[in-house]
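For reference, the structure is listed below as structure tokens.
A single protein chain has been omitted from the complex, and every remaining protein chain is retained in its original position.
Here is chain A:
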Amino acid sequence: MGEGVRHAEEVMGTVFSFDVRGGEAGAVRAALGQVVAELHEVDTVFSTYRADSAVSRLARGELPVERCPAEVARVLGLAAEAERVSEGWFSARHRGVPDPTGIVKGWSAERAARRLAEVAGVRGVSVNGGGDVQSLGAPEPGRPWRVGIADPLRPGGLIAVVSTAGAGELAVATSGTAERGAHITDPRTGRPAVTDLVAVTVVAPRLTWADCWATAAFARGSRAGLGWLESLPDTEALLLTADGEVLHTAGLATYIA
């Protein structure tokens, strides 16, 4: 029992943490190596900080989507879906040009977790993409994954612990200003979102969506954001307002450890 294979990798301007339980260690490490290489590839393709990335060239109109790596069209498709479901509050465009930055990290962390879960004998995987976590299976028989939600007002502390408690897959994604300031843009104005929120944590089966919904709800603000999150199936959330109010969806308690 006990420890599995763990790894932390600096990529996409943040750090991805991995925890894989079960399986033969050599096979797990080999898969981990592939997964990490893929994350760096994703970064190369999708980075808006690299002028020569496929997405940068796409944004400048130099490269059509069809000639980008296949993941680009796939991710843009997911982003379009997120924009639709979020009623426009999640957007994969910035100043009118394609910018899937907001979805890439969650999507790639979820993909990494699923690849690792395919390794023979693996019973549990948890991948943390810079603060957004995808967990699959369980770390030990009879013990669920436990994910702390960081307290934005008290560094090092947690405001709650979410447990997978029987769910085979669970993602916990948080959007907020605690680490990088006001970086979430209101798609309607193109300016930093005017919001009464400090942080939004979304709990859902898939990190790809949890990440998008956290971003969208944050931009939307507490009241409208909570109402919208409540309407989404299999989605729970915890919202912290700037004046210390805690709001959450009705079903969140199921996941509070």
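We take it that a contact is a pair of C-beta atoms (placed from the backbone, for glycine too) under 8 Å apart; a residue touches a chain by one contact, two chains touch by 3 or more; residues count from 1.
We take it that contacts and distances are computed from a predicted model.
Q: Given the choices "Ion-translocating oxidoreductase complex subunit G", "AtuA-like ferredoxin-fold domain-containing protein", "ABC transporter permease subunit" or "FMN-binding protein", state the protein name listed in UniProt for the chain not shown.
A: From the listed options "Ion-translocating oxidoreductase complex subunit G", "AtuA-like ferredoxin-fold domain-containing protein", "ABC transporter permease subunit" or "FMN-binding protein", the omitted chain resolves to "FMN-binding protein".
Q: Looking at A:Gly88, A:Gly121, A:Pro141 or A:Gly157, which residue reaches the missing chain?
A: Here the residue in touch with the unshown chain is A:Gly157.
Q: Could you tell me which of A:Thr177, A:Thr235 or A:Thr249 touches the chain that is not displayed?
A: A:Thr177
Q: Touching the absent chain: which residues on chain A qualify?
A: 2-3, 6-8, 10, 13-15, 17, 19, 105, 126, 128, 130-133, 135, 139, 143, 145-150, 152-162, 172-180, 199, 201, 238, 240, 244-246, 248, 256-257
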